[in-house]
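Have a look at the structure that comes next, please.
A single protein chain has been omitted; all remaining protein chains appear in their positions.
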Amino acid sequence: MSDEQQFTISTFYNFVNEKRLMAAKCSACGNVILPPKPMCTQCLSTDLNWIELECSGKLVSYTVIHVAPEQFQSLAPYIVGIVEFKNGLRLPGMINDVHFEDVKIGMDLKLCFGTSTSSQWPSWSRYFFRPV
Amino acid sequence: MSDEQQFTISTFYNFVNEKRLMAAKCSACGNVILPPKPMCTQCLSTDLNWIELECSGKLVSYTVIHVAPEQFQSLAPYIVGIVEFKNGLRLPGMINDVHFEDVKIGMDLKLCFGTSTSSQWPSWSRYFFRPV
Amino acid sequence: MAGKPLVSIVSAGLSKFGRREGTMCRELFAEATKESFDRCSNLDPIKDIEALFVGHMGESYEHQGHTGPTLADWTGLLPKPAIRIESACASSGSALRTGIMAILSGLHKIVMVGGVEKMTHRTTAEVTEYLAMASDMPFEQWNGITFPGLYALMATAHMNKYGTTEEQMAQVAIKNHHNGTLNPKAHMQKEITLEKAMNSKVVAWPLKLYDCSLITDGASCLILTRPNIAKKYTDTPVDIIGSGQASDTIGLYERETLTSLKAAKIAGQNAYNMAGLKPKDVNVAEVHDCFTIAELLAYEDLGFCSSGEGGKMIQQGTTELGGKLPVNTSGGLKSKGHPVGATGTAQAYEIYLQLTNQAQNRQVEGATIGLTHNVGGSGATASVHIYRRN
Partner (left out) sequence: MAGKPLVSIVSAGLSKFGRREGTMCRELFAEATKESFDRCSNLDPIKDIEALFVGHMGESYEHQGHTGPTLADWTGLLPKPAIRIESACASSGSALRTGIMAILSGLHKIVMVGGVEKMTHRTTAEVTEYLAMASDMPFEQWNGITFPGLYALMATAHMNKYGTTEEQMAQVAIKNHHNGTLNPKAHMQKEITLEKAMNSKVVAWPLKLYDCSLITDGASCLILTRPNIAKKYTDTPVDIIGSGQASDTIGLYERETLTSLKAAKIAGQNAYNMAGLKPKDVNVAEVHDCFTIAELLAYEDLGFCSSGEGGKMIQQGTTELGGKLPVNTSGGLKSKGHPVGATGTAQAYEIYLQLTNQAQNRQVEGATIGLTHNVGGSGATASVHIYRRN
């Protein structure tokens, strides 16, 4: 089984590394699944396909993290939020290149692609959000 | 409540730091408890006292650790064993200053006191065993 | 048969909550069990207690897993089956539910349920990291979202949708700190002012230090048995008449709404249905105020008020001692403290005290129905229990 056929979080991040935002779509019931899961949680089918999503979305909620875990302490304070794409699919992430005062629920944001940061597990690539 | 009145593992190691091997003794039923516990597990009394044990004991079983956790890798291979003191009380620990070939079940060993090794939790002192 | 007792609580114990330097989980748990044994002189714990179910959230704090036998070892309960239950901050709520099933199953006649956590020996950064393990690793942790951060996302959404204010959240802290001064076992024993709360350091905006529960060491336990034999062990058993538990997505971002915990709503509804009661029947409740916003969500999710009215409810004083429905008389997670694994059964301990008239100067007069609401993570687990004075 090639990696791309595995509907895993690891494959999702492999796509992120290729600068693509991908979700799983169930061929049986049409459910679009993000994060991807190996089995449709609506109809339990494993007949899935990858589909590419547009990177534009709207901010659902946000916060500013002041007390951070060690790994992120050098970035604090930083803004994180939950962003809704088309079809109501959502992902959380950091919101960069914006002042806290300018962040508003409902604002347009775009998912952007960072780079792989670690040779240790998990060596996933990063994504983040930025105002349009 | 002073530390010495707490029948805890921490207090046990405070005594180790003072080069004393101490156990809890239940005033209600006479049970001697090592490692110390705040409640007698035989009669559930919390009326306990500290008693000092002699450091001499006999080897019950042993092994040589070749694959060690990171923290101990620089010491590997090292010998560890379980030692029985009077009253059948037992503790495990490293056996130093002996060749593997000379280690025998039933041999006489003596508990010796090392030093405190860490400023991080837990900053307990070390003990180890050595042939008499 | 709504309202039929599932099990009876015949005793309960709680360690002192606080910074318990020089202790380990096993020693704190022994302290709690000792109280429960002393309260119940007709019980022979070593002979009578047949199993232990214990909530414990994090093996990282003490680098120690396999908590079930460790605690049985330190409390005289060997060789009885002893199982650790982990549902993040709802670990001992889940342990309680498991203990109820153990009794109802007929396999055991008397069981102990409880929970424990030792946290204060770790740095704030370490605790922040260990708590984050209860959230979704590949999307939430990976993006630097902390536990306060998740509740902050709910708070921002609630403020935006319903006009809830930071002052209203602070009122939760003020109430619970007041209650904590009446509870000698609470971690904090001091009143706070609105000014102090509002000016405290930001942890994850809009949540400030005084919106967050305390990092605390502590343990709690209950002894459960079949209702028909409970009077053999105590004159004042407390019956559990409703148990509801539900799960939700591990990731907060996967959920339809951020302004309500669906798992808590379902768990609450299931518990009410089992008990044959409605929210208005509850006289005293302990709810999961890990953050002040969480207590407001609890009011709404449990039907104590309508959606979006949580802020108004705290302002009206309904949930204060002396109000119509006192909530978190113990001081709650906010002031009593939140040793995560211990919290669920510590809530039950407070309700046990209230329903047996042992809550001293925080006693809710005439309380006959109590409720506990224990939430794990950002709401992926919720466990609700309803109690009745026997």
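Each chain gets a letter, A, B and C, in the order it is written, and its residues are counted from 1.
Here is the rule we go by: a contact is a pair of C-beta atoms (placed from the backbone, for glycine too) under 8 Å apart; a residue touches a chain by one contact, two chains touch by 3 or more.
Given the structure is predicted, the values throughout are model-derived calculations rather than measurements.
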Only these shown chains touch the missing one, namely A, B, C
Touch with the missing chain holds, among C:Pro69, C:Pro279 or C:Gly303, for C:Pro69
Hidden-chain contact residue, picked from the options A:Gln42, A:Ser56, A:Asn87 or A:Ser118: A:Gln42
Omitted-chain contact residue, chosen from C:Ser15, C:Thr98, C:Ser260 or C:Asn374: C:Thr98
Tell me where the left-out chain touches chain B, residue by residue. 9, 13, 35, 60-73, 75, 77-78, 80-82, 90-94, 100, 105, 122, 124, 128
Mind listing the chain C residues that contact the chain we can't see here? 24, 52, 56-60, 62-70, 72-73, 77-88, 94, 97-98, 100-107, 133-138, 141, 243, 245-251, 254, 262-263, 266, 376-377, 380-381
I need the residue numbers on chain A that touch the omitted chain, in ascending order. 3, 6-11, 37-42, 44, 46, 121-122
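Note that only the chains that are shown with their structure count from here on.
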Which whole number of Å gives the spacing of the CA centres of chain A and chain C? 32
How many angstrom lie between the CA centroids of chain B and chain C, rounded to a whole number? 37
Could you please state the distance in Å, as a whole number, between where the Cα atoms of chain A are centred and where those of chain B are centred? 51
Shared-contact residues (touching 2 or more other chains) in chain B: none
What residues in chain C touch two or more of the other chains? none
